[in-house]
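Have a look at this one.
All protein chains but one are shown at their positions in the complex.
In this document, chain identifiers A, B and C correspond to the written order of the chains, with residue numbering beginning at 1 in each.
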Amino acid sequence: MTKIIEPKRQSSIFRRPSSETGIWSWITTVDHKKIGIMYGYAAFFFLLIGGLEALVLRIQLSQPDNNFLTAAEYNAMFTMHGTTMIFLAIMPISAAFFNYLLPLQIGARDVAFPRLNALSFWIFIFGGAFLYSTFIFGTAGAPEGGYLAEEVGWLGSAPNGGWFGYQPNAGMKYSPGTAMDYWAIGLQILGIASLISAFNFITTIINMRTEGMRFMRMPVFTWMTFAVSFLLAFSLPIIAIALFYVTFDRKFGTTFFLTEGGGDPILWQHLFWLFGHPEVYILILPAFGIVSEVLPTFSRKPLFGYAAIVFAGFGIAFIGFGVWAHHMFASAISPVAQAGFGLSTMVIAVPTGVKIFNWLGTIWGGKLKLNTPMLFSLGFIGMFLIGGLSGVTHSIVPADTQQTDTYYVVAHFHYVLFGGALFGIFSGLYYWFPKVWGKMYNESLGKIHFWLMMIGFNLTFGPMHWLGLQGQVRRTWVYAEETNLQFWNIVVTVGAFIIALSIIVFMINWIFSKRNGEKAPFDPWDARTIEWTIPSPTPVWNFSKAPIVKSLDDFWHTKYSEDEEGRAVKRAEADQILLDLEEEGLNPSEHIELPSPSYFPIVLASGLPFLGYAVIYKSIPLALIGSILLLIGGFGWGTEPLEEEAFEDSHE
Amino acid sequence: MITLYMVSALSLIIVDNINMLVKNIIKLKNLRFLALIFLSACIENAPLDSLSPEGPYARSIDELFWLTFWIAVVIFVIVQGALLLSIFVFKEKPDSPEPKQIHGNTKLEILWTIIPVIILAVIAVPTVRTIFDLANEPEDALKIEVIGHQWWFEYKYPDYGITTANILVIPADRPIRLEMWSNDVLHNYWVPKLNGKRYLVPGQTTYLNLHADSPDEFWAQCGEYCGLSHSKMRGRVLSLSENDFQLWVKDQQRNAVKLEDNSLAAEGQQVYLNAGCTQCHVIDGVWDVQGDRIAPNLTHFAIRNVFAGAALYNNRENLSKWLANPAEIKPGTFMPNLELTEAEINALIAYLGTLK
Amino acid sequence: MSDSHIEHPTPQKYVQIAIVLGVLTAIEIALYYTEDIVGVFTDPLLIFLAVGKFIIVVGWFMHLRYENKTINRFFIGGMILALILFTIVMVERASANYF
Partner (left out) sequence: MSDSHAYPHEPTGVETRKLGMWVFLSTEILFFGTLITTFMIFKGSDFPGMKLTDVYDIPFTSISSFILLMSSLTMVLAHNALEVNDQEKTRVWLLATAMLGAVFLAGQIYEFTEFYHKGFELSTNIYSSSFYVLTGFHGLHVFIGVVLLLALWGIGQRQKGLTLEGGMNLEFVALYWHFVDIVWIVLFTVVYLI
C-alpha cells in the first residue's frame, strides 16, 4: 500500500537516464507535463523575441521616411516577426496547453506515445534554434544584379521574404544568400515537430480516454485539440512538400515556382495557403477551447450548447480547408474562383457565430466572477468579434481588392491572432496556473495586466484599420510624408509599448507568484472538469487511480445537484468527496509505473539541424554527422526495451 | 470594472471608426462639400485613400464596402452590446443566487445559425455581381500594357507605339483596360481611387480596368511585397481631357533630337552615351536599340514630374542624389553607381532637362 | 490483437487477389499501347483501373475492409479531402488564363 513511483530501469545497450531532478531530468523526460512546461517557456521566450522585433518595426514606422532601420533590416524584421509569432510562439504555446492538459482532461497517465512527444518538443527546439541561427550564419543581399549602398549587417541577414515567402521573390535570384534557406528548412523542421505531435494527440484522444469518457463527454478544450490535430495532420504535409520545392529551387536549380523553367509562382500561393488558412484556425481553435472552459467555470453554469460548440469547431476546421484562395483575391485567379472562394469564406462566419452566441448564452443568467482568466476570456470575445467581422469584410472580394496588402489586413489578423488567440492563451495561463504550480497568481497584478493589455492592444491595432483604408501598404519600410499617415502611426507605436509594459507586468506576476504565491487548493475555481480532481501541483502520476466518468462536466456533478428550479445546490457529501480525492491523489494506493526517461528523443532531434546545414552548405560531412545522430537516436530508440514488456519480465 | 470595460470598448469603437462614421453620415446626406471642410485633413491629404473613389469601378467597390461595413457595425453593436449587458447584469454580487443550470436551447441554436446565413446571402448577391462586373472587359476601352519591374512600373500603349514609365497617362471619363505582367517578381498594381489591386505575375497576364471621372492626378502604389525597395515602388496616374490626351500622345510619339551644339546639355548627352547609360536606358532618336531594355525609357523624361518609381520628385537636387548613388535612395536597385563626377552629373541633369 | 475475431482471407485467397492485380496491370499496359484504338477512353479507363487496384490493395491486403470504423473514416476522409482540394487547385491552374 505504499506509493511506488519508479521509472523502470533495466539493462539496454545504452544506460538509461535516471535523474529525477535537475537539468537531466528535463532533457530526458517523457512526462507530458514537463514537456508541456518546457514548450510553454520556450514559446514564451519566442513571443518576447517576436515582440521585440515588432517593437523595432514600430519604431521605424513611427515617422515617415524614417531611417532607424535599413530596408534589408526592416524586411528581415517583419519576416522574422511573423514567422516567429506564428510558428515559434502561438503554435507551441498551444502545444504546451495540449501537452499539459490533454491527458489530464481525458483521465490518462500520459499521451499515447510519450517518447514521440519528447521528440516533437526537441525537434521544435532545434528547429527554432536552427531558424534563429540565421542571425549568425545567414547571408542576404540585393537581388542578382542589384546594388546596395551599405552592408546588410547581422540584423538584416535573416530571412526577408515575408512569412509566406511568395515566389519568385523568395527564390535564389531575388533573395540571394542563405537566409531564405534557413527559413524554408527551419519551417520544414518545425513542421515535422507539429506533425508528430498531431499524430500523438489524435491517437491519444481516440485511444487513451478513461472509462466512461465518451466522445460527447470530453471537455471542449479536448475537442478543440482534436480538431487542431486534424488540421495539422492534413495541412502540414502540403507545406512540407511546397517547402521541399522551394529548397530544390534554391539549392538544386529546379524551377517549380520560377517561370524561367516553366514553373508557376501562383502554384506556390495555392500550396502555401492550402496550408496557411487551416493554419490560422490551428492558431485560434485552442483559444476557443480555453474560453469554452473558462466561461462556464466562472459563470457557474454549464456551457451553453455543448454539442453545437463542438460541431461548430469541426465545421470551422472542415470549411477552413476550402477557403484558402481568399488570400489570393487580387492574385491571378479567375472571377469564378474569386466568387467561389468569397462565398465559402463567408460561410465560415456561421459556425464561428454559433460559437460566439453560445458563449454569450453561457454567461447569460450566470453568476460571473470577473477575475483575470474570466476577463481575458470576455475580452477575447469582444476583440475576436472585431477581427472576425473585419475578416468578413475581406471576404467581399471587390472590397478586399482595396484592402489586401494594406494595414487593414494587418489590423484584421492582429485582432484575431492577438485579441483572439493570445487573449485566449493568457486566459488559460491564469486559469491553469494553480494546477501547474500549486500556487495562486496575484489577482491585482493580473487585472492590471489585463487592462493595460486591453488598452495597449486597441491603441496598437485599432488605428491600423484606418491606416489601411487610407492607403498604408503593408511591409513598407518607409511611407511618404504626403500620404499623411504619421499621426495614427505614432499612436500605434505608443500602443505597442503599452503592450510591452503589460507583458512585463505579466512576467512579474508569474515569477513572483510561482515563488511566493499563496498555496493553491486543488480545486480553486470550483471547476467542472476532471483535471481539477487531482492535487495542485499535478503529481507526476496524474491520477492515482483511473477516474470513471459518468457525465459531461463530471466533477461538477459530483459536487452539485440541481433543485427543482434547476439551480445548482451543493451536495451534502461534496466536502467529503473533495477530502477523499485529495487524500487519494497525494497517496495513491496502487502501484504506479511511468514511462521511463530517454536520451534518444533529443539525440534523434539533434540530427535534423545538421541535415539542414548540410543542405544549405551542400556539405557531405555535415550530412554524415546528421545521419549518424539520427541513426544513433533511431537505433537506441528501437532497441530501448519497451517499458511494459520488459517491466513485466523483470518485476512481477 | 464594468465601466472601465465599457469605456475602453467605446473608445475603441470611436478610435476605430470616427472618421469613417462622420464621413459616412455626411455622405448619406450627400453634403460632400461639408466633408471637404470638416475632414479636409483626412481626405485631401491622403492620396492613397481607398474611401474616396474617383471613378465608377472604385465607386462600385466603395458602395459594397459601406454596405458590409454597416452590416458589420450593426452586428458588432448587437453582439458587443449583449456581451457588455450580460457582464453588467450578471456580474457576481453578494446576493446573487446560484444560476439556473441551462444546457442549451435548440430553437435559439437554429435561430442564430439561420440569421447569419440570411445576412450573408444578402451580402453575397451584390458581391458576386460586382466581381464579374469588375472583371468584364469594357467596350471600346483603351488598351495599355503594364509591366512590373523591381521597382518601377513600365507602360506601353500598343495602339500608339508609346513606351513610358512611372506615370500612367489616361484619357478621363473613358474605360481603360490594363494588361499586366511582371518582368521579375510579383507586384501588385493599385490606384486606390480608381480600382482595387491586381497582381502582376511573371509568365501570366492579368487584367485590370480603370476609369477616372475627370482630369486629375492619382497616386499608385505597389501592394505586394517585392523585395528591398517595395515601399518605394510607387506611381502616378494622370487623367487628361480627351484633347490633352491626344496632345500628349502626339508629343510622346516624337523622338528626341540629337544635340549637336556646345551647350552643357550636349555635354550631358556625351556623358550619357559614354558612361554606360545606354546599356540599360533608351532615348528614342538618340540611341536606338532593338528590343527591350531593363530600365525606364528616358525619351520624355523631363515632362514626368516624378521619377525612380515615383519615389522622387523630378528636380535638380533629387536627380543629382539619384545619379550620384541610386542605391542610397532605392536599396537593391539595378542602376549602378557609375562614379560620376559632379560635373558629369550637372551635365547629365542639364541634358535630362531637355528631354521634353 | 483486436481484429483477430474477424476472419482474414486465406493465403490462397491472397494469391488469387494478386493474380487479379497482375491481370489489371497487364490490361493497363495494353491500354497504353493501344491508345490509338481506344482513343479518348484510354485515360479514364487507366484511372479507373488504378483506382480499382488501389481499392483492392487497401481493402484486402491492408485489411481496411475488416478494420474498425474510426480508421476507415480517417483514411477515407483524408482521401476525399485530398481529392477535393487538389482537384480545385488543378482546375484553377488549368483555367487561370481562360476565364
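By definition in this document, a contact is a pair of C-beta atoms (placed from the backbone, for glycine too) under 8 Å apart; a residue touches a chain by one contact, two chains touch by 3 or more.
Note that the structure is a prediction, hence the values are computed from the model and not measured.
By the touch rule given at the top, the unshown chain touches A, C in the complete complex. Considering the full assembly, A:Pro237 is the residue among A:Pro64, A:Pro176, A:Pro237 or A:Pro521 that touches the omitted chain. Note that of A:Val336, A:Leu445, A:Ala546 or A:Ile625, the residue touching the chain absent from this view is A:Ala546. In the full complex, subunit A touches the omitted chain through residues 108-110, 112-114, 195, 198-200, 202-203, 206-211, 213, 233-238, 240-242, 244-245, 248, 252-256, 261-264, 267, 271, 546, 590, 593, 595, 638, 642-645, 647-648. The chain not shown here touches subunit C at positions 1-4, 8, 10-11, 14-15, 17-18, 21-22, 25, 28-29, 31-33, 43, 46-47, 49-50, 53-54, 57-58, 60-62, 67-68, 70-71, 74-75, 77-79, 81-83, 85-86, 89-90, 93-94.
The working rule: only the chains that are shown with their structure count from here on.
Among the pairs A-B and A-C, the greater number of C-beta contacts is found at A-B. Computed from the mean C-alpha positions, the centre of subunit B lies at a distance of 50 Å from the centre of subunit C.
For subunit B, the set of residues that touch two or more other chains comprises 204.
Of all residues in subunit C, those that touch two or more other chains are 96. On the side of subunit A, the complex with subunit B involves touching residues 70-72, 75, 142-143, 145-149, 161-162, 166, 168-169, 174-175, 259, 264-266, 299-302, 304-308, 330-332, 335, 338-339, 342-343, 346-347, 349-350, 353-354, 356-358, 360-361, 363-370, 378, 381-382, 385-386, 389-390, 392-393, 396-406, 451, 454-455, 458-459, 462-463, 465-466, 469-480, 482-485, 562, 565-569.
Contact residues of subunit B toward subunit A in the complex are 1, 4-5, 8-9, 11-12, 15-17, 19-20, 41-42, 45-51, 58, 60-61, 64-65, 68-69, 72, 75-76, 79-80, 82-83, 86-87, 90-92, 96-105, 108-109, 112-113, 116-117, 120, 123-124, 127-128, 130-132, 134-135, 150, 184-186, 188, 190, 192, 195-199, 201-204, 206, 219, 221-232, 234, 325-328, 331-337.
For subunit C in complex with subunit A, the touching residues are 70, 78, 81-82, 84-85, 89, 92-93, 95-96, 98-99.
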